[in-house]
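A short worksheet on the structure shown next.
One chain of protein is taken out of this complex; the other chains stay put.
Naming follows writing order (A, B and C), and every chain is counted from residue 1.
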Amino acid sequence: MEETSLAARLYRSQKLIRRAEEEIARIYPTDKIKSPVHLSIGQEAAAAGVCEALQPEDIVSITYRGHAGYIAKGAPLKKMFAELFGKSLGCAAGKGGSMHLVSMQDGVLGASAVVGTTIPVAAGVALALKQRQEKRVVVCFLGDGATEEGVFCETINFAVLKRLPILFVCENNGFAIHSPLSKRWSTLDLLSRVKTFGLSCHDVPDGNPFVVYQEAAKAVMDIRRGGVPGFLNVAVYRWKQHVGPGEDFHVGYRDQAEYKRWVKRDPIELVGKTLSEKTRNVIDNEVEEKIAAAIKFAEDAPWPNQLETFSQVYA
Amino acid sequence: MEETSLAARLYRSQKLIRRAEEEIARIYPTDKIKSPVHLSIGQEAAAAGVCEALQPEDIVSITYRGHAGYIAKGAPLKKMFAELFGKSLGCAAGKGGSMHLVSMQDGVLGASAVVGTTIPVAAGVALALKQRQEKRVVVCFLGDGATEEGVFCETINFAVLKRLPILFVCENNGFAIHSPLSKRWSTLDLLSRVKTFGLSCHDVPDGNPFVVYQEAAKAVMDIRRGGVPGFLNVAVYRWKQHVGPGEDFHVGYRDQAEYKRWVKRDPIELVGKTLSEKTRNVIDNEVEEKIAAAIKFAEDAPWPNQLETFSQVYA
Amino acid sequence: MPKASRILSYFEALNEATVQVMENDPSVFLFGLDVDDHLGINGTTLGLSQRFGEGRVFGTPLSEDAMTGIAIGSAMAGQRPIHVHIRMDFLMLCMNQLINVAAKAHYMYGGTVKVPMVVRSIIGKSWGQGAQHSQGLHSLFMHVPGLKVLAPSNAYDAKGCLIEAVEDDNPVIFVEHRLLYGTKAEVPEEVYRVPFGKAKVVCEGNDVTIVGISNMVVECLRANKILEGVGISSEIIDPVSLMPLDLKTIAASVKKTGHLIVVDNGWTACGASAEIVASVSELLGDRLIKTTRLGYQPTTCPTSPVLEKVFYPNPVTIAEKTFSMVKPGSPEWHPSPELAELAYQTEFKGPF
Partner (left out) sequence: MPKASRILSYFEALNEATVQVMENDPSVFLFGLDVDDHLGINGTTLGLSQRFGEGRVFGTPLSEDAMTGIAIGSAMAGQRPIHVHIRMDFLMLCMNQLINVAAKAHYMYGGTVKVPMVVRSIIGKSWGQGAQHSQGLHSLFMHVPGLKVLAPSNAYDAKGCLIEAVEDDNPVIFVEHRLLYGTKAEVPEEVYRVPFGKAKVVCEGNDVTIVGISNMVVECLRANKILEGVGISSEIIDPVSLMPLDLKTIAASVKKTGHLIVVDNGWTACGASAEIVASVSELLGDRLIKTTRLGYQPTTCPTSPVLEKVFYPNPVTIAEKTFSMVKPGSPEWHPSPELAELAYQTEFKGPF
């Protein structure tokens, strides 16, 4: 059945991310979402391709730009929208917002709004799995900017030293907010650098979702068999502003021509065109229904009781 | 004149370090030095060789294992001993002790007892020099352990990005306290890693002081001419315990046979044997006089007034 | 001859202060993530990279720890860095450099170096900033000798404090607040300084002394209006400088009113409010005074607007707390919704 093929799965996952975020962008001006949102529109290949290579019991660690990873790993969309709406049925009970999505049952570690902080936390989870001799794998998503924080090098050193079951995935969109790599990296040699720490490195320079999946699958299999930790660089392009629902080509920090080149290679279309129109339609409808249901769920969900302000400070 | 030859200068500098620290070890049991001391006995080649390649107006950043760098850069021995004795005429007015030696006039940046913290501080000094277009160079000494702190990678990235006039010198003694590299480094590939940041790398795997000098001189000249920052790895061996005046081969974390191999290549003898006995004697006497005078100075120096406890909290 | 004052926003005042110190002293430079982009840190650094060039105004990699050490080193070497952080929460990444190096260098090196640096940092608030983008952590810095801490509440003080901070020979933690950038005050064009260690009596009163920190000064002024309605006259004090702290002015006021409430933009436990209450209690040891504190609820900051509202002190909670302290016997009192609404909307124009 085409609808359960790899292409269909990658299409479905990416489409769900894209459309969910387009809805977020649509709703945002109504002020129903009182939370800073960092959209992954255009970057869907990374989360979708990597998560396709995982088992449900595997774990992903996401960032504040985390809708994509959350959705791709299969965490409930309803709870995500409810969280964005600040409702009690949100995945973090309305206490986390868009920057702190979490779903432990689905193997989604909570995201952090402080860049880089989740990197060692993800490695800590991998350490726990190793100590308990579980065969699960952790995937740690991070941005290109996050690799500049010292904790990144500290963590990959330790991960190799203890052979932790972890794959680091750099969603490399070339920018940290408005600052390009050239203003932040002394050289572009990230992969060779990571290699010197002993990780097994993989690169997807064109962000093709099929290749992302293949490379991730190889890396994950290797890790599951006891290999060294992996590092996967995925080149992607952020279509929207750093934070917020709009576009930002008018402000001048990046080149719209480059954007257009990336749009031409839209990872969703790239997968979509390998599917029949019928399959695409089936999936598209499924996606729309899911999103509509999630938004309705969020709208209808109750506000948290004000007393909840004081609960859960301590476990 | 042989006494002003390179060999004589390296011999003098190393000998002064060695003998000063032997005196510290001798005095230590009297409790006159109420300060933790980290000795460089055996490791003299790094400080002596590198500082020989510097101009007086150049700057060095030292660590808590800093007697060697302080002495090699030409800072006053008297003030060092007075500092160790907790006297008011110490280089830090009795407020710093052995771990915080400093002598700004001689281009010795203050040392820190928190490993790695001096690395960005040294780079900051280099930035200031660059901003003021001064032609001076900064040398930042650091231990092998210090490269594990995230701030090391953060700093070398920035140093290359801004082409700071700085040479990082790793006094690589293979241990952090009692922990060998194998327990701390995922691979031994430090130099290739540093290269990926774009620094120009130099290695002295046998710690030969002549070679240290040569490599440092090359690196410094290159930096002074506007080249990229440098990194110099110097293999050395610490003959004494991590902290304190004694030996520690009985406790079992390292191999005495290795120690013996290093003693056979004692960097002072290595240089000394290229000199005439007469020259050695002249220098040895000079060294002993200097040390005796410094100890006497420290003994005779007054204690700080107790009110000094409260001064210099703010500038 | 002093030039005329204009009405400036807080962000414009900071921008102008920076321009002036950079014009006057070539050793001043400005750096930090995003100081050179088109948003310019809420407008406070807009235009500066164009004006002073990349050598003196530049963005950085995401490496707060190293960047702080670099600021320190450059300061030791005679420069005067201004290092900017878009959120105060990020200072937790450079505590080692701030606490273990910057605060201690002058003393630990026997007075042979100075560390004249300014660390600008912004307290976030509202719109689901949440746990990690909302913290006012100034109290942590007040704990450690060697640091100075400033928290100007209006455009006039912002400009004068920033100039004072840059010219000071010590590391200064400069606390800004997201909701203050749009507030306006009369700000002289010329260079002027607001000194460390001098609190301001923002408005006089007899029944209770209310100390407000950072943008809580504005909330306290609103509470003051509400309290007028029930005949309570409150004296509002803005410490401006948290370290050194002008306890004299505060204690003198409390001596008069007998009541002290400190309203902080941060948690109360071991906070600035604890320090002020404890110090005033000690200073006025021979008389009975009543003291209390308000600040963030003792919880992590939630994002849902429903919960976020409970988290922060506001004019109503300040007024109610004051009322119950000043009139302990009285039945509970809650300002009418209209009064509360009105208070929230009142804008105050500095300088206070």
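Throughout what follows, a contact is a pair of C-beta atoms (placed from the backbone, for glycine too) under 8 Å apart; a residue touches a chain by one contact, two chains touch by 3 or more.
All of these numbers come straight from a predicted model, not from anything done at the bench.
Note that the undisplayed chain, when the full complex is considered, contacts A, B, C.
When the full complex is taken into account, the listed residue touching the unshown chain is C:108, out of C:14, C:108, C:319 or C:343. Summary of contacts with the chain left out: across B:140, B:176, B:190 or B:234, the touching residue is B:176. Screening A:66, A:110, A:143 or A:230 for touch with the missing chain picks out A:110. Listed residues C:145, C:182, C:195 or C:229: the one in touch with the omitted chain is C:145.
Per the touch definition above, the residue from A:72, A:127 or A:201 contacting the chain not shown is A:127. Screening B:38, B:65, B:78 or B:95 against the full complex identifies B:95 as the residue touching the chain left out.
Taking the complete complex into account, residues 34-36, 86-88, 90, 94-100, 112-116, 145-146, 148-150, 176-179, 183-185, 251-253, 303-304, 306, 308-310, 313 of chain B touch the chain not shown. One chain is missing from the display, and on chain A it is touched by residues 90-96, 100, 102-104, 109-110, 112, 114, 117-129, 131-132, 150-151, 154-155, 157-158, 161, 311-315.
The missing chain lies against chain C, touching residues 65, 89, 92-93, 95-96, 99-100, 103-104, 107-108, 130-132, 135, 137, 139-140, 142-146, 243, 266-267, 269-275, 277-279, 281-282, 285-288, 290-293, 298-300, 302.
Here is the rule we go by: only the chains that are shown with their structure count from here on.
The touch graph of these protein chains is complete, with an edge between every pair of chains.
Computed centre separation for the pair chain A/chain C is 36 angstrom, with centres defined by C-alpha atoms. Spacing of chain B relative to chain C, judged by their CA centroids, is 42 angstrom. In whole angstrom, the spacing between the mean C-alpha positions of chain A and chain B is 46.
Each of the following residues of chain C touches two or more other chains: 60-61, 63, 65-66.
Residue positions of chain A with contacts to 2 or more other chains are 148-150, 183-185.
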